[in-house]
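A single protein chain has been omitted from the complex, and every remaining protein chain is retained in its original position.
A and B are the chain letters, set down in written order, and residue numbers restart from 1 in every chain.
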Amino acid sequence: MSFLGLISQLMAIAVALLLAPLMTGWVNQWRARLQNKSAPGLLQPYRVLHKLFIKESVLAEHASTLFRMTPYIVFGCMLLACAIVPTLSTDLPLSPAADAIALVGLFALARVFISLAAMDVGTAFGSLGARREMLVGFLAEPALLMILFCASMISRSTSLTTIVETLAHRELAIYPSFLLTGVAFTMVSLAENARVPVDNPDTHLELTMIHEAMILEYSGRHLALLEWAASMKLLAFSCIGLALFFPWGVAEANAPLALLLALPVLVVKLAVGGVLMALIETFSAKMRIFRVPEFLATAFLLAVIGLLVNILLGVG
Amino acid sequence: MNGVPNPVAWVHLDGALMVVLAWVLIGVAGVVALKRLRFIAIVLFPMSGFFSLLLLALGISAVISGPEVAILPLGLPQLPFHLRLDSLSALFLILIGGVSAGVSAFAAGYFRKGEGTPPGLICLEYHVFLASIVMLVLADDAYAFMVAWETMAFSSFFLVMANHRIPEIRNAGYLYMLVAHIGALGILLCFGVLQANTGDYTFANMRAQQLSPFWASVAFVLAVFGFGAKAGLLPLHAWLPEAHPAAPSPFSALMSGVMLKIALYGVLRVSFDLLQTRIWWWGVLLMAVGLATALFGVVFSTVQVEMKRLLAYSSIENVGLMAAGFGLSLLFSAYGMRALSALALTAALYHMLSHAFFKSLLFCSTGAVMHATGERSLGKLGGLIRTMPWVAWPTLVGALACAGLPPLGGFVAEWLLLQSFLFTTGLPSSFLNMLVPVLAALIALISALSGYTMVKYFGVIFLGQPREEKLAQAHDAGTWERIGMLWLVAGCVLLGLMPNQVIGLLDPVTQRLVGSGLAQSLAGNGWLLVPMSVERASYAPVIFLLGVLASFGLAYLLVRRLYHGRTRRAPPWDCGYPWQTMRMQDTAEGFGQPIRQIFEPMFRMRRELPTPFDAQPRYKVTFEDPLWYWLYLPIAALVERISKVIGLLQQGRIAVYLMYSFVTLIVVLLVVKQ
Partner (left out) sequence: MNFVPQLINLFATLILMLSFAMISQRRIVSLINLFMLQGVALVAASILLGYATGQADLYVSAALTLLLKVILIPWMLHRVVRRLNVRWDIETLINIPTTMLVGIGLVIFSFSLALPISRLSSSMAGGALGIALSCVLLSFMMMITRSKAVPQVIGFLSMENGLIFAATTVTNGMPMIVEFGVALDVLVGVLILGVFMFQIREKFDSLDIHNLEALKED
């Protein structure tokens, strides 16, 4: 583990922690602008986090230790996920510890814990949210795995850093299977991050909630950690998408100058991605809950077909 | 090193036989002290747990050393029992010893006074069961194998019927016995084909035979049929959801955790060891059957409303996944791709080990819950994490392992299996090349669904508010129960955090069966699990766990330091909803409703919906197994019809019977004349 590797790992973690609320703020701003509303400030999520941390945490009378532990566990999982996705550099000492499959497992672990915590208080909305979240998860998780498999087949590796390096070094080639998996990845991202058309993050109608229903009982610092973890999840997904489909600009080992350059490149890429996400959210309507399995099944099957096209066309 | 007995190193085989003898003696001691519950519970079961630990140690030591052979003077005059302890048997000794240690400790605390079989008889049946399983794994000829198999079937039958006064349990036992014997028929026929008319039923002879592809395929299909009936592969699975819930919980744990694996041991022994040829469509058949079983099991488990049935269907799913792993390994082996075959085989064996531990843990927890509350239905439980923490937290570990989440053992197995699926583009057949990634997608789907099931299981039983008043008096587990469950938890965690060491134990097995192993590529990489090369794929569970814990700790400390850690307790927010009862949370049916809706064609579902005009509205939904109606009942009807026809022979008149003898005599004379 070289010194530069350690620096790039720490930078990746710091960028994830600090940039994630900014990304959420950016997407919210653009959503508001596209809908002709006056936008909140770009730094609003930071203020919200600060406000929540200051407040006292109110727990239900019979909430168990699992309920109290979950925000920290989810935060830890998302931080680890951001640490292993090659955002700034592929020289990450932590990356041999977890590859693409373990990344999907990490998201699944966070999802299971938050669903269990939602069921813990024993209210109707908590278990409703848990049930729906597991429904979204059971289809989104295999779809994400298949998308990562498609990339793994091309780069002959499931290690995320190797995938990024291989794809960035290949001559400019158009992979048809990436068209299919790109569409599938967009659909899965929208579902996993609780965005329109699967779930509306701004809603206040409990019967339409998926993600929000699970965190109804949390307040204070626990809610702050969960919100932060949600924005880190959005950042992680965006970075996975960038790493798979637009891997240029990510620094490699022993390239300190490239590391410095990678940060502005990342910010630009994320900004464009955020605007696109806001566009998609504005142009679609939220689906009824029982159409969500069809939506996700389409994503899953598109990813599988992408895999098959990959095999059919040889190189992919 | 095949079959050359080393007189100095017979210690492992002798040790195993000593453990068997000790167990039988404990069983007999139990019969002698027939009704002395305390003696049996506190002295005999822990003693048997100690012998299980001994067996575990023997197994670990025997896996690495060479095979040992022995001939026991039991059995028929010309057919003594041949025994052999090779690496595959040693692996199963590890499994049996490890799991039964935990289960015996749990059973020591589990027994209470009750109806049904007296505890002394249960002690005898339990120990005969364990002893017969060990003999089965050590058997080196067909005769010893079948004797041990039948003993296992009978002792488990009596264990299932422990509460035989309840009619459902009697029916479950009967069905279990029926399917077990249909399977035994298949196994007998398979051995008959394998010995290829030489008359020598030892396994050594069977290994030396060169069967034609047709007869080898017949033997393979018979083995899958026969052993699959005992393992619960589709379509011979119908007994599993009935028998496993019917037995008392420690025995359900043993049956799910150990007995199903023994059936898979049979498949392994026949297809990888006794048969010398490998044909590619065997692997595809096994994979297809395995995946169909797994999908069926997991979908049905998500809609169950009774604890133990849910776990039984989940066992069906896991057995299917293991069979699929074996099938993939066979497929690779048929094309000569040894390294990949070893990878798939290691994945399936790893899954076997972790399933044994986490499933036994989950069944033990259902035992503790049933004891404390008297309820088996999920609709009447809830909120037990507060009154029974010693049961709830180990169950959480077991549920996370069953869902295949990192950093526990189930994830390592799934990771290895997905890695082996990923490298299948080297196969010569293009159709298989395309089919196998689709099967990988199916496996991902199945494991995501098992996560759903486990959230339902843990959430409905232990979380939320209690759905019945009396649950507030539920008592926590006793000391022996705690020890048993903690041992099994330790197994799950070790399997998750130390994959390199476990694969080191699995390596001699895969070397023996397919000629290659993972240990070499693991050797140079320290704590990383690297099946092929570091650039290809790697996983380090310890670093993973440390990463999550470090973030947890840092977040906790920083928040407390920079802000504060004040909390206040208040009634739940629930969106300001004024009325709140414990019945307003999701029921078990409610939690499974989305899956029910998606997979509706797979169930045979009957619903009774209330109308607006009912004085007391009721909603009832029952799920039944469609294969029961399509396969079992028609076959039963056919058998009845045939029996009726044959029954016509029984006229009751002596003249008719004498005529039968007369006709037979004439026919025999005619034949002899030819």
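List of remarks:
Methods note: a contact is a pair of C-beta atoms (placed from the backbone, for glycine too) under 8 Å apart; a residue touches a chain by one contact, two chains touch by 3 or more.
Note that this is a predicted model, so its numbers are computed, not measured.
Of the candidate positions A:A102, A:L160 or A:L180, contact with the unshown chain belongs to A:L180. If you put the hidden chain back, the residue from A:V74, A:L144 or A:L308 that touches it is A:L308.
Here the missing chain is touched by one residue of A:E56, A:D202 or A:E294, and it is A:E294.
Residues of chain A in touch with the missing chain: 172-174, 176-177, 179-180, 183, 293-294, 297-298, 301-302, 304-305, 308-309, 311-314.
Touching residues on chain B toward the chain that is not drawn are 430-431, 434-435, 438, 598, 601.
Everything below uses one rule, namely that only the chains that are shown with their structure count from here on.
Here the spacing of chain A and chain B, counted between their Cα centres, is 36 Å. Across the interface of their complex, chain B is touched by residues 53-54, 56-64, 66, 72-73, 75-77, 79-80, 83, 94, 96-99, 101-102, 105-106, 108-109, 111-112, 115-116, 119-128, 130-132, 134-135, 137-139, 141-142, 145-146, 149, 152-153, 156-159, 162, 206, 216-217, 220-221, 225, 290, 293, 300, 303-304, 307-308, 311-312 of chain A. Residues 382-383, 385-386, 396, 400, 403-406, 411, 414-415, 418-419, 422, 425, 433-434, 437-438, 440-441, 444-445, 448-449, 451-452, 454-455, 458-460, 463-465, 528, 534-540, 543-544, 547-552, 555-556, 559, 562-563, 565-575, 577, 580, 582, 584-586, 590-591, 593-595, 597-598 of chain B touch chain A in their complex.
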